[in-house]
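Shown here: the complex without one of its protein chains, the others still in place.
Per-chain numbering from 1; labels A and B assigned in written order.
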Amino acid sequence: MAASVHSTAHGLIRPEPWLRAGGLLAIWLLLLILIVYPLLMLLSRAFFDDGQLSLQALLAAVTAAKNLRALGNSLLLAMMVGVAGTLVGLLFAFTVERVSGARRFSRLIDFFTFLPLISPPFTTSIAFVFSFGPRGLITYDLLGIKGVQVYGLTSTFAAETLTYFPIAYLALRPMLASISTGFEEAAFSLGGSRWHAFRTVTLPLVIPALANAFLLLFGCSLADFATPLILAGSDFSVLPTEAYLQITGMFDLKSGAILSLLLLVPAGLVFFAQERLVAGRSYVTVTGKAAVSAQHDSVSTAAGLALLGFCILMSALILYFYLLLFYASIVLAFGANHTLTLEHYRVIFSEGLPAIKDTLIIALVGMPLGGLYGIVVGYLVGRTTFMGRKAMELVSMLNYALPGTIVGIAYLLAFNDKPLALTGTATILIACYVFRYSPIGIRTTIALLQQIDRSMEEASQSLGASHLVTFRRVMLPLILPAFFAGLGVVFIRSMTAISATIFLVSINWTLITVKILENMTEVALGPAAAFSVFVIVVVVFVTSMLNVLLKRLTAPSLRVGRIGA
Amino acid sequence: MATASIEIRLAAISATFHHERRGDITAVRNLDLVVKPAEFLTLLGSSGCGKTTTLRMIAGFQKPSSGRIWFGGEDVTELAANQRDIGFVFQNYALFPHLSVFENVAYGLRVKRQDATLIESSVEAGLRQVGLQGMADRMINELSGGQQQRVALARAIAIKPRVLLFDEPLSNLDAQLRVLMRSEIVRLQKELAITTIYVTHDQEEAMAISDRIAIMDEGLIAQIGTAEELYQRPASRFVAGFLGSANLLRGTVIATGAGKTAIDILGHRWELSGDSPVTAGRQVDAVVRPEALTLAKQGSGLSGVVQRRTYFGDKAEYIVRVGEVAIQAIQWNPSLEDEFGAGQQVSLRLPSSNVQLLPA
Partner (left out) sequence: MSPSATDRFTARLSPKIDRRSIVFGALASPFVIARSHAAESLKAYSIWPENYARPMLEAFEKSTGIHVNFIRFSSGEALARLLAEKGNPQVDVLFGGPVETFTAGEEQGIFEAYTPPSAADLPKRFKSEKGQWTAIADDPLVFMTNSKFLAEHNLQPPASWDDLLNPAYKGMLQMADARTSGTAVTRIFSVLQVNNRNEDLAFAYMKKLRQNIQAYTKSGGGGTVPVGLGQAAGGIFFIVDALFTKQKGYDVQISFPKEGIGSAAECIALVKGNKSGAEARKLIDWATSPAMQSLLAPAKINFLPAHPKVAPDPDLAAVLKQAKIIEIDDKWAGENRKRIVDRWVAEVLNAG
């Protein structure tokens, strides 16, 4: 290439190392300001009192009976939800993948398991109270049971399992799909029952995925703030809700900080356990060819029918909850006055319009930022080598791994005063969402990159392209699905998250989810339900658009799964 | 853009890796190599010998731990791969799945921001050269293995590089296609007259296409030369055993001089033309190719017993036991009269010329 940059052995200024160094510096700066600094502020608030290291308050709080009880409750609940949710998810995944009659229903099941993932908070909780309470539609009106206690561990456990099992389903299904039924057939042909084949062949292969699903659900439950707020009642306290009440009720930032720390320990352990688990695994290669569906049942017909029936029942339950929600949004006063009305929708579009506008703006701005950030960091961490690469990967995951309550409190402490007073701005909300949810985009990018052979980049290089050009013309089109995944997640979460951002709303910027909570606590159920329905509709619409867009932009040979998963 | 072919020169090139568990590994040691302009040189060796590492260092994908590389007098050691003006054909083709055949081939030209009409004509010409005219609009996943290989080739030569590098490009193809493609590659290379370095572990392939072959072993070049030189005059036991099969018959030199040598081999006196690398009384290993041996029912030569006979149609392979030693012999175009069964006594007539003698 005599026409391009002339080469000399010495004194050659290559623009690329500078560009990369600049990019890395920018990312580190963002990470330090928006992830590390708030967490440090949180720690300092917990450990220090006016500049003096004081472990007294910390020790007192850590050993206080009520806090330990909250911790114990959180762990117990998380354990139960982890096990139950993984089991339900496994049953669903198994039914769809291995029961030949279920293929027909798989799209339906996909839709029903998708709903809880994109719903605003409290959806399940509200429906639960109305269905299973002392005057619940199911317990009282349908089954005639009186005096049922709906608040407490059981309800919270059931509601959380219902809300989070789709995550396990989505994590386990591709695993089951990728395990060729050939293994089971081989085992089967060697004698023994179908159950034996499943137990000795399929199950061991699925165990890492099961462990991963369990950890995912454990973490979700640990961090869940919304469901326990409604359903846990006063007898069953959990840490996120306690921390929230300490701060918002007792204006006790220090106690809130300390309680967050208590939550940090199990959350951190879960995160690291997942890292170890995932590191050893090899990712399923995307070949563009659809997985070969089971040619026959892996289970007996009776078992197959039972499984299918179970899945249909659960899906029906989910559908029922959403119908209930919709119904509550169109009647004047649920439980008292069942006149149909559009009044609540009028209210949310008039009085609630600022919240709707704010939320949409924040979501739509955060979306591209989150998507871009996800693939840039994913590429840097997953494809290039530089000092502190592992550190960058860990730090970028922090805000995602930690419960929202912790992140929200940390942001509140860090950005309320100088040097960076961001409270009251949209920036703090957008930053919170971007840095909390784009790790999913980062992870997806890294996973996709692992499936793209290095020779692709080398080929581009050999043809004269610089790193930047290679990234733009080769890597970017290939990791487009990861970009869209990042877009989708940030948007969905911006519309539906609450546990972190409840601390960050202000007079200038407020969110629909906070409005829902407000309406709930003021028992204006109509508007709460109307807002929820609105959010669900918008999210479904936007993710469908993204999916359509992704399909059109991706070469047929590169099709991957849908967004929102 | 290269117009005249250039020479490639490597001086004292070495590559050391640090492996997590195995510690420091030296893949290439202190290697010197000169590739003549427009020459087709093959690096041949089994896996782990360092041939691919060497190729990647020439390409610029890997930095040598020491040494320098020149392309036609220009020191390219410090240059990144995208500045060396190379064409690289990968083992797995590395075609861009999201681009069509046309766009793949045009890629390098687009990077150089060439004029669109020029690109169009270059790509069409390139596709014609590899026999893929009319396939410009196909997507990569619609092509067969052989077709993908051709696209990879077309893509590499479209930019008219000054160096062509091949990393075992045919190993993923079936046998027939391999034979077809390798002659295509040679034909193209001769037409374009681009200095080419080719890496393979397949010795038949190497011998069929190369001007010269460099046999590599443990990071060093064991011997470099034409196919004949390497086959007829292997410089070491390793090379002798690597290219084709060879019997290494150990014997003691009885006398040598005036272009003739006499060797005592397995109790038999063997006279052949050629000088001995060692003085009388010392031992040598004689490299005797199986096809150079003749079997007879009796006569002068080594007496032995047939251990095994394998019939291939065009040839018959024999393992003959002479004393403690098992000797391989090949009989081409065997006729029914020349059949020797297992257990039969035979006489192996040793060749009287064209035998490489290696110091023992």
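The definition used in the following text is that a contact is a pair of C-beta atoms (placed from the backbone, for glycine too) under 8 Å apart; a residue touches a chain by one contact, two chains touch by 3 or more.
Note that this is a predicted model, so its numbers are computed, not measured.
Student: Any idea which of A:G309, A:G335 or A:G388 touches the chain not displayed?
Tutor: Spelled out, the listed residue whose C-beta touches the missing chain is A:G335.
Student: Out of A:A60, A:L143, A:A186 or A:L364, point to the residue that touches the absent chain in the complete complex.
Tutor: From the options A:A60, A:L143, A:A186 or A:L364, the contact with the absent chain belongs to A:L364.
Student: Among B:F40, B:F61, B:F102 or B:F166, which residue is in touch with the absent chain?
Tutor: Residue touching the absent chain, from the options given: B:F102.
Student: So one chain is hidden, and I want to know which residue out of A:A302, A:L340, A:M387 or A:I507 touches that hidden chain in the complete assembly.
Tutor: A:I507
Student: Go through chain A and note every residue touching the omitted chain.
Tutor: Interface residues of chain A facing the absent chain: 65-66, 69, 129-130, 133-136, 147, 149-151, 229, 233-235, 237, 245-251, 253, 332-337, 351, 361-362, 364-365, 368-369, 412, 416-417, 421, 423-424, 426, 473, 476-477, 505-508, 510, 518, 521-525, 552-555.
In this section, only the chains that are shown with their structure count from here on.
Student: In the complex, go through chain A and note every residue touching chain B.
Tutor: The touching residues are 1-5, 7, 9-10, 12, 14, 16, 288, 453, 455-456, 458-466, 469, 473-474, 477-478, 554-558.
Student: Please output the residues of chain B touching chain A within their complex, sorted ascending.
Tutor: Result: residues 1, 59-61, 74-83, 85-88, 90-92, 94-98, 107-108, 111-112, 139-141, 155-156, 159, 165 of chain B touch chain A.
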